[in-house]
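A protein chain is absent from this complex, but the other protein chains hold their places.
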Amino acid sequence: MIVGILGLGYWGPNLVRNFLAQSEVSKVIGCDLRPERLKFISERYPSVHLLNDSNELMNGEADIIVIATPVKTHYEAAKKALENGKHIWVEKPFTSTTAEAEELISIADRKNLKIFVDHTFIYNGAVRKMKELVEANELGNVIYFDSERINLGLFQKDVNVIWDLAPHDLSIMNYILPDHEIMAVSANGIANYNGRENLAHLCIHFKENTFAHFHVNWVSPVKIRRMIVGGDKKMLVYDDMENFEKIKVYNSGVDFNTTESIHEALVQYRIGDMFSPKVSQVEALALGAKEFITAIQENRQPLTNGKDGLDVVKILEASDKSLKNNGEIIELKSTILV
Amino acid sequence: MIVGILGLGYWGPNLVRNFLAQSEVSKVIGCDLRPERLKFISERYPSVHLLNDSNELMNGEADIIVIATPVKTHYEAAKKALENGKHIWVEKPFTSTTAEAEELISIADRKNLKIFVDHTFIYNGAVRKMKELVEANELGNVIYFDSERINLGLFQKDVNVIWDLAPHDLSIMNYILPDHEIMAVSANGIANYNGRENLAHLCIHFKENTFAHFHVNWVSPVKIRRMIVGGDKKMLVYDDMENFEKIKVYNSGVDFNTTESIHEALVQYRIGDMFSPKVSQVEALALGAKEFITAIQENRQPLTNGKDGLDVVKILEASDKSLKNNGEIIELKSTILV
Amino acid sequence: MIVGILGLGYWGPNLVRNFLAQSEVSKVIGCDLRPERLKFISERYPSVHLLNDSNELMNGEADIIVIATPVKTHYEAAKKALENGKHIWVEKPFTSTTAEAEELISIADRKNLKIFVDHTFIYNGAVRKMKELVEANELGNVIYFDSERINLGLFQKDVNVIWDLAPHDLSIMNYILPDHEIMAVSANGIANYNGRENLAHLCIHFKENTFAHFHVNWVSPVKIRRMIVGGDKKMLVYDDMENFEKIKVYNSGVDFNTTESIHEALVQYRIGDMFSPKVSQVEALALGAKEFITAIQENRQPLTNGKDGLDVVKILEASDKSLKNNGEIIELKSTILV
Partner (left out) sequence: MIVGILGLGYWGPNLVRNFLAQSEVSKVIGCDLRPERLKFISERYPSVHLLNDSNELMNGEADIIVIATPVKTHYEAAKKALENGKHIWVEKPFTSTTAEAEELISIADRKNLKIFVDHTFIYNGAVRKMKELVEANELGNVIYFDSERINLGLFQKDVNVIWDLAPHDLSIMNYILPDHEIMAVSANGIANYNGRENLAHLCIHFKENTFAHFHVNWVSPVKIRRMIVGGDKKMLVYDDMENFEKIKVYNSGVDFNTTESIHEALVQYRIGDMFSPKVSQVEALALGAKEFITAIQENRQPLTNGKDGLDVVKILEASDKSLKNNGEIIELKSTILV
């Protein structure tokens, strides 16, 4: 298989390295307008074929086009690639609008091409372990999902902090709670510098008695990458800043006593053992590349496909509406693509 | 001075111990309906005079009545005490409604009695240090205030988690940002057990370009008590779970380059030294008791008075409205009492 | 039972409070020469009978004498108490010399009186859990025991840092490794201020292929209270500064491949899950007091008796000799009292 990578910026070298390492990949082509990026790649990965004209890439021999350009250009590039009969890998977030996402999915379906949306964390060992624990009902019913991704980070030029950081966390939430139905979104935040929010809080209400919250922030003096998944049996913390114990499962929770009683609290807490399972250290991007290639070979949808990309974009789009109205609740009809 | 304490529950022994230790206090009277609580206090603090009839307390010799009963009973007890000519100390939150708070303030003013609202954290060494740093403009303009107070904690029977936990954090915010004008409130949360929210997120929008957020939670497997105050010069983290380095000031932040440039980011981050100042270890409640007694002697408002209690209740009341409408923005007119 | 407490200094109030709370104790008598200590106790615990003459205490009605005076006075006070027919509770370290310890044990045996040495940590929930795990062979063979107890702490006037801090850790080691035979001791340290070592490292060699090390330090800027117990199956860390997860058991270790191989390492490490068991929060001193009273009632040796005190003193005595000769190895013959 031949893989063409459009956009060799920050993430480019990782994409190049991982596709080069796939045994099914016979050739990697890189494409960028910027000579310094082409030079950077050629020095480190001399076997990569380099182009500075995207048309040449789009019309060339690649089987897969990897789109690693700014978000607002995803749709156009993806559409062109699909129309030229290429499978596409698109960096997160998938597109700028749900309409764009739906159109790309529709084109791909019609032409039997595959779309891979790079929700990288879905291939991360700790996230896989979370999924496994939730699926095995270790936590019981999930009552809440709380995510914090804050840091002192480079402001993006074309999107706000929700579009930049929340796709990671939203894709994880959708992955571990696939059957939960999102009803509505409320977002609050502030833009202190350049008109785009640099910190925001996103709340999600589900049809089930479950709640989710996401704190994303480019202006935090401390780096926090933490999720709490509260279940009615056990609770789980995923702390990505921990070097070793990334997942901790607490046999703690709340016991609800349905027998009415006047002098005793009806709700009592319980604290028990804690368990931290070993987590796979395999690089997520390597697993993602492998999954996409396999899905193409098997003519099936990859694990993180266009629909997953769309599900995230729907929430992002709703968050924009809510932000503009200071937290107004935005309902998401038909959250799940039918 | 004679101090009467109404309600000898969880917080009662701390109140008893601290008022006993004040040299200006000649007598402490405790009052509770529950014989086991009276027995508990009499064994530990045999010098306390104990009553089981609140009327006796209200009509007795006390100069100060400390109200440490459930929130819904604050107003009635406080009103009675004021009408009987007593100064009052009220546990947080001050009252159940702003109307109640305003009436109590008005009675106290008319009768020249003092109201102390027990926003204990205002007397805490770490919070004092935060105030000092913000006042000295060490952080520059504050662009956000983020607070997390989560734990596996006993559910309150009469209030939700915002009314239980957020008064601590709201009083701290009002203390360190006294000149910021609150415009609107948005709250989202979930009630999984008994109809009252057990976790919630409260967002506050200010007239200034500043934002505040509060996460309060009774169902977290981990205990977090952390505030971040982001300034445009420096940023501060207050972590109450740290044994020693509770306050950390980061010489980090975002530099905004107003000169337009095409190829360079306009916003860049900067990471510098960190400084953790020594923080006073004096018990907050002791300082609070001293402040109230001194305020009475000097015939002036105490540092945490009825107006401070009211300011917090206004936000709590608005949060209830917002919660009922899934995050609807609730405007607070005339936030600051004139 | 009547309990007399000799010495009402730093630890005195804890002893008073815990003996008062024992249902078998009908009366607590306190004794100290210093009027300010007597006043301190009388204000907090008015039911305690107070004396300022130790002869009065020794000749009085007490069944148990608790000796909480400086180490060098333990022997004399303990001997007098035993001769007067009292059971004795002695704070750690038991005595200043092994000869003193042996004599006291011998007197007690002759008069059928009980000696309790206050190795408090043996009654601590986390230490109990360690014992339980080691006994259940969860760790396999213990290959090493490493302890760190460092802090910025008040210098003792009469003993060096090993005599002050190491008894805690040595008693824990003896408790969890009861069948290991200590062969020799090597200690190194430094006295920077007043001629007594303020930091020291103590190494212990066992007959078994096991090693122990203790770092004790009064001049550390950070507070560390941590033990590692390395087993050939699993390894355990006890961190007393953790609020919640005090014990962590790592399914990690070293696998030794006996089949010689040229290209492969013979020793490989293995990293697996981690488990943090819930630990009892009951106050250690309360359990200790209960154990002593029960042992007297049942006419048996308490869990931490004279022999345990002696075993620790033997090591401390050897450490002095080693320190004087800069780490010289000091052999302990007949470590275990026969």
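Letters A, B and C mark the chains in the order given here, with residues in each chain numbered from 1 onward.
By our rule, contacts are C-beta pairs under 8 Å (C-beta built on N, C-alpha and C of every residue); 3 or more make two chains touch, one makes a residue touch a chain.
Model, not experiment: these values are computed from the prediction.
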{"item": "In the full complex, displayed partners of the excluded chain", "value": "A, B, C"}
{"item": "Contact residue for the chain not shown (choose from C:Leu6, C:Val28, C:Ala184 or C:Leu303)", "value": "C:Ala184"}
{"item": "Candidate in contact with the missing chain, chosen from C:His119, C:His215 or C:Lys278", "value": "C:His215"}
{"item": "Contact with the hidden chain (one of B:Glu24, B:Glu102, B:Glu208 or B:Glu245)", "value": "B:Glu245"}
{"item": "Missing-chain contacts mapped onto chain A", "value": "46, 223, 241, 243-244"}
{"item": "Positions on chain B contacted by the hidden chain, ascending", "value": "244-245, 251, 271-278"}
{"item": "Contact footprint on chain C, counting only the chain that is left out", "value": "143-144, 146, 152-155, 157, 184, 186, 188-190, 192-194, 198-199, 201, 203, 205, 209-211, 213, 215, 217-222, 228, 230, 232, 235-237, 248, 250, 252-254, 256, 265-269, 271, 322, 325-329"}
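In the analysis below, only the chains that are shown with their structure count from here on.
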{"item": "Inter-chain centre distance, chain A versus chain B - centres from mean C-alpha coordinates, in Å", "value": "38"}
{"item": "Gap in Å, rounded to a whole number, between the CA centres of chain C and chain B", "value": "43"}
{"item": "Touching two or more other chains - residue numbers and ranges from chain A", "value": "271"}
